[in-house]
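Report on one structure; see the data block that follows.
With one protein chain held back, the other chains of the complex are shown just where they sit.
And then subunit A:
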């Protein structure tokens, strides 16, 4: 074993081979997609329509969300059935900014109040809508709102040592409660319809191709950054403590770590990543409504991660992209079949590939290594015989 190799085993590098490959592919996509959309003429077969770019942007936002889920599920062992709540809160923060950007171009032409408030006969902006006309404030809230919710929720849940399936159920209750709350018109978030009819972001029209490309690029960048943040956490000693908590929580406590603090930290980071994913998702799909809080969405996220492979990071991204592509395709071809397909997928993954796609990749690699070793051995025998 070489000294450098040993050093890597003691303290893994931030950019190991796998991460380098992942980021290279991501950069390639980030460069290639805008080029194919903007520079290749529409008549060419290689042209990528703006619709496709936006769809890809949406998938990548989901991929970032999957990373967040993988961080808490794969590495910390918390099966969160409520990550949709953090995603939706980030989305609502972005949506509120976009609503304020509409200004007097709404149906009722009120410069201060969004249309749905005028419709409800409200006379002034609720206090919690103030500040959202500023982009920086909205961006801050994208991080703060999910972060604070995760902190408060986690503080109580982890301190009372709620774990396993009970914690999963509470997280599901959390997102369901928020779903019901956001449905109410009195909450001031647009009720059932949510927030939509967005016009522009930072003064650029949301319909313009260049804005769409910029949003796509921002999503690629956020995904790369999110990956690096997750990677930095999991290669640190804190990451190893998190994995130890996943495998033997009580033992970690006796070693002297405050398990609830470790969980709280990772959970909050994950919630904030989910919030950023939501904020990138909303301008690209053009709407945010309470259905994003639905527990079903949160369960779907777990399926992405399970399909891709837990505790690998890149697996979560692959899973999110594949499952969502399948969803787009299937809901177009056979609209009724999607939920059955999703259920079947979950069963198949659980039964036959518990480590997901990343597990298959690993198996294939091991097999090839084994074959190489056997061949090497055979060669040597032949040499001897000769």
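Criterion: a residue touches a chain if its C-beta (ideal position, glycine included) is under 8 Å from a C-beta of that chain, and two chains touch if they have at least 3 such contacts; residues count from 1.
Please note the rule applied: contacts and distances are computed from a predicted model.
Of "Ion-translocating oxidoreductase complex subunit E", "Protocatechuate 3,4-dioxygenase subunit beta", "Fe-S metabolism associated domain-containing protein" or "Urea ABC transporter ATP-binding protein UrtD", only "Urea ABC transporter ATP-binding protein UrtD" is the UniProt protein name of the chain excluded from the display.
Within the complete assembly, A:248 is the residue of A:248, A:296 or A:348 that touches the hidden chain.
Residue in contact with the omitted chain (choice from A:119, A:151, A:183 or A:257): A:257.
Within the complete assembly, A:238 is the residue of A:118, A:238, A:287 or A:353 that touches the hidden chain.
Interface residues of subunit A with the unshown chain, by the touch rule above, are 1, 6, 9-11, 233, 236-238, 240-241, 243-244, 246-248, 250-258, 261-262, 264-265.
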